[in-house]
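One protein chain is absent from this view; the other protein chains keep their places.
Moving on, here comes chain A:
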Amino acid sequence: MARHVTTQRRAINTAAAWTVALILFFPILWTVLTSFKPEAQAVASPPIFLGFDWTLQNYVDVNEQREYFRYFVNSIIIALGSTALGLALAVPAAWSMAFVPGRKTKDLLMWMLSTKMMPAVGVLVPIYLLFKTLGLLDTRIGLVIVLTLMNLPIIVWMLYTYFKEIPGEILEAARMDGASLKAEILHVLTPMAVPGIASTVLLNIILAWNEAFWTINLTVTDAAPLTKFISGFSSPQGLFYAKLSAASTMAIAPILIMGWFSQKQLVRGLTFGAVK
């Protein structure tokens, strides 16, 4: 009898959970659908769900107005560049802290994370001035540096969590065989840490891809990524909603597709390795 009640409740629970999941998905679905509508049908009342005249015109128009591809390339360069630079700095640091922890390690990690707490707007003026002096405004390298710095604490923290789970005995064995510190990192540790590093890379790419505040304020055209591309599309109410949706879709599609296919690594990244 008790079992019967449980089964029924379980079915209700499952149905409710799926309903919420679909509600969460709806805004994205609607945006994609709207992007294929002619402008007039995008604001039709009552709204048309599927039975509209499907068109690619919005994508063509948006592309003609502003060259999507240039922004897309900048987004890729900035996301990959900042991730690579971040890893180069963070892997040695996280490795040291994980395998030779000192009394201050925990404090050091906490401090690193605390640097992320500073409100971005407050840091903008000093950084802007510095970038102006150094000629880094509207350059890809400038954005790569800023985004690296922004995400570095998270990369270190995540890698530290993963590295800590690697058993120390393996390292000792390698050391006995006379492996140098460099060889130890390159040939013993890194292969074992690949899943953790993959998750870190993935999360970092998403963070860098989506970062809007710095990318918008420090670029004009040359280095502008997709965040800048869509920020130019805030339009008057009701006008160009289909084009707006096409621009949004083009900006978020690459990252959504990547996230969809690597959700396992992504989830592990988001939970800082707490789930295997």
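Going forward, a residue touches a chain if its C-beta (ideal position, glycine included) is under 8 Å from a C-beta of that chain, and two chains touch if they have at least 3 such contacts; residues count from 1.
Keep this in mind: contacts and distances are computed from a predicted model.
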item	value
Undisplayed chain, where the name is taken from the UniProt record, one of "NAD(P)H-dependent oxidoreductase subunit E", "propionyl-CoA carboxylase", "Sugar ABC transporter permease" or "Integration host factor subunit alpha"	"Sugar ABC transporter permease"
Hidden partner chain, touching residue among A:Ile78, A:Ala223 or A:Leu266	A:Leu266
Touching the absent chain when the full complex is considered, from A:Val156, A:Ala193 or A:Leu218	A:Val156
Residue in contact with the excluded chain [from A:Ile78, A:Met112 or A:Ala224]	A:Met112
Touch list for chain A against the chain that is not drawn	10, 13-14, 16-18, 20-22, 24-25, 27-28, 30-31, 34, 42-43, 45-47, 89-90, 92-93, 95-97, 99-100, 106, 108, 110, 112, 114-115, 117-127, 129-130, 149, 152-153, 156, 168, 172, 181, 206, 209-213, 216, 227, 230-231, 233-234, 237-238, 241, 244-245, 247-248, 251-252, 255-256, 259-260, 263, 266-267, 270-271, 274-275
